[in-house]
Each structure stands twice: as structure tokens, then as C-alpha cells.
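Structure provided below as C-alpha cells; questions to follow.
Every protein chain except one is present and positioned as in the full complex.
For chain A:
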Amino acid sequence: MSTTIHTTSQALPVEPEAGKRKLSTAKAIQEAIAQQMRTDDSVFVMGEDVGPYGGIFSSTTGLIEEFGPTRIIDTPISETAFIGTGIGAAVEGMRPIVELMFVDFFGVCMDQIYNHMAKIHYESGGNVQVPMVLMTATGGGYSDGAQHSQSLWGTFAHLPGMKVVVPSSPYDAKGLMTAAIRSNDPVVFMFHKGVMGLGWMKKNKRSIGAVPEEPYEVPIGKARVAREGTDVTIVTLSLSVHHSLDVAEKLEKEGISVEVIDLRSLVPLDRDAIVASVSKTGRLIVVDEDYQSFGVSGEVIASVAERQPELLKHVARVCVPDVPLPYASQLEYAVLPTPARIEAAVREAVAS
């Protein structure tokens, strides 16, 4: 097993060689789950349509063939009951991976998540652990409307007691899922539908990438410098990393140098990496597909403002402007953090 080792000051982790083998993010997640299930029989998967269907976003494709219906378990649409079941099983030492299709549905079982899953360890004075992964899909961009397109990671990051990871690449998805399954804490694992590399979504070249075959961990809580630059820092996560990299590549030709920080996890948040990057560039843009107010963008900016406010020559946010995600694509793309909006923000930043 090749586990990545980091020191706290290191923003760029030492990663195992990714090799030549390429996987989609969905396949990378499936592989991480399968590998952990092979070595640890307390790991099991439970959720809606995770069995023969293989997960609506292909997070569990093929697992039922190898592990059977006693370890890959289709549930009724009873989220309070089955997420609670995951919690109880975790308390007794099992390692459940529970999927609830879309993060938008978490409202129906929120009590189990934020009052139980997230608080048991604390309330028990550290005596009871809840080693569970709660996996779900986020994000919009394909006209699925206001109840199926939210990102909401800021909501979970706001509530104490759960780790929140949000991979953007196949490599990270496998490593973060491995780390999440092995973690003794509850981990909310949120993948954007647009990074999964699904055949039936808009094609995205960054959703397929090199992934080592052996199990490895990407440590939860370490950001990644997805691209180095000197003029502007974009701090972002998930699908917005892809957009930001596209914009950075485009602007490079004009001599604008953009550094892109992929947060990879919101809890813990790698504030050191954020500050380190802004100390190079002095200009900070946060790109977030979640709602703007009271969320990730404010937290990222506060992380710099509290520590080294003098660094900040320019601050901007490119987020969803506090509106439910509209259905019509003309409206949806007006509020999503699109490459065009990101590019405009970078141009404004360097002009300032």
C-alpha cells in the first residue's frame, strides 16, 4: 500500500505515480470501494439503486456481481431508516458506505445526519465512533431543476462533526474514498455528476484520468495545487476546478498566470494552502457552485482575512447568487459559475 505522507506546510502532496492506466471518476470510486471491501469484511454498501442498477451515477457499478446482495444492499426509499441503520451499524464497528443519490434529498433524513451521525462521537466524549461514509451526487448544469441540482456542501461543512470531501478528479476520488472508508469519522463524500465521466452527461476531458491500481489514500484535509501561477489565486472545488483550469490555460496565452487550488475537502479545510497561495499572488477568487452567502466562499476569504489581511489586494467570488437552480438552461447558465464568469473575474482581478 502506498500511502501519501504530508507535512502540514506542504500544499502539494507527494502522490504515488499515477501511471498510464486511465479511469473515469466513477470507476475510480468503484475500485476504491471494491478494494476496501476485499480487505475488510465490515465494509458494506447500502442505498437506493446501488445493486443491479449500479448507482444512478455509476458509483457502485459491478459491485453486486462481486459481493452479492448481502454486502451491496438496495434499500427502500426510507432515508431516515437506512441512514440511521448505517449509523447504528457503524457504532457497532461495521464500516457502512451509504449512498443517497442526490444531496438534494438529504433534507428528508437530516436529523439522522446532523444530530446523530455527526454528533455521537462528541456526545459520547470520544467513546463511540461512527466510521461511516455517506456518499452522494451534487451539482447542476443539465436542467434537472431546483430539487436535483444543488451542491449544498457548505451546509454540511457548516455543521460540526462530519468530514466533508469533494473530489474533482479520478485520482483524488479513489484516494479520498479509500481514506474515507478507512477513517474512523463520518465522512460525507460528495461527487459532482459532471466529474464522474458518465456517457450520458456532457463530455468532460478531465473526468477521465490516470489512477494507480493499488490502493492509496489521498489524505482528507489537504488541498492540491492543481496549477501553479503567480498573478491570481482561484480557490475552488469539484467541477469548478475543471472550469478554472480551462480558464487558466486559456489566459496563459495572454500572459496571465493563474494558480488553481483544489480544496478536495471542506472539513478539514486546508487554510494553510489557501494563505500560501495568496501570499504569492495577492489576488483571491473563490469559485463555488454552492450558494454564495454564508458558505464556502465566505469561509475561504475569512481564512485569509483573519490570518494575513494585508495579503489581499483583490477578492472576488464566483458562486451561485442565492437563487434556487433554475430549470431553463438560459437561466441555469446565468447563475452557475461558468468558465465565462470565471474568466471575467480573473480579468477584473488582474486589472485591479
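Some notes on this structure:
We adopt the following convention: a residue touches a chain if its C-beta (ideal position, glycine included) is under 8 Å from a C-beta of that chain, and two chains touch if they have at least 3 such contacts; residues count from 1.
Basically, contacts and distances are computed from a predicted model.
When the unshown chain is looked up in UniProt, the name that turns up among "Lasso peptide biosynthesis B2 protein", "Pyruvate dehydrogenase E1 component alpha subunit", "Protein-arginine kinase" or "Anaerobic sulfite reductase subunit B" is "Pyruvate dehydrogenase E1 component alpha subunit". Considering the whole complex, the residue from A:Glu66, A:Glu213 or A:Asp322 that touches the absent chain is A:Asp322.
The chain omitted from view is touched by exactly one of A:Ser42, A:Ser143, A:Ser257 or A:Ser279, namely A:Ser143.
Taking the complete complex into account, A:Glu48 is the one of A:Glu48, A:Asp172 or A:Glu343 that touches the chain left out. Although one chain is not shown, part of chain A still touches it, namely residues 48-49, 51-53, 56, 74-81, 104-105, 107-108, 141-148, 199-203, 321-324, 326-331, 333-335.
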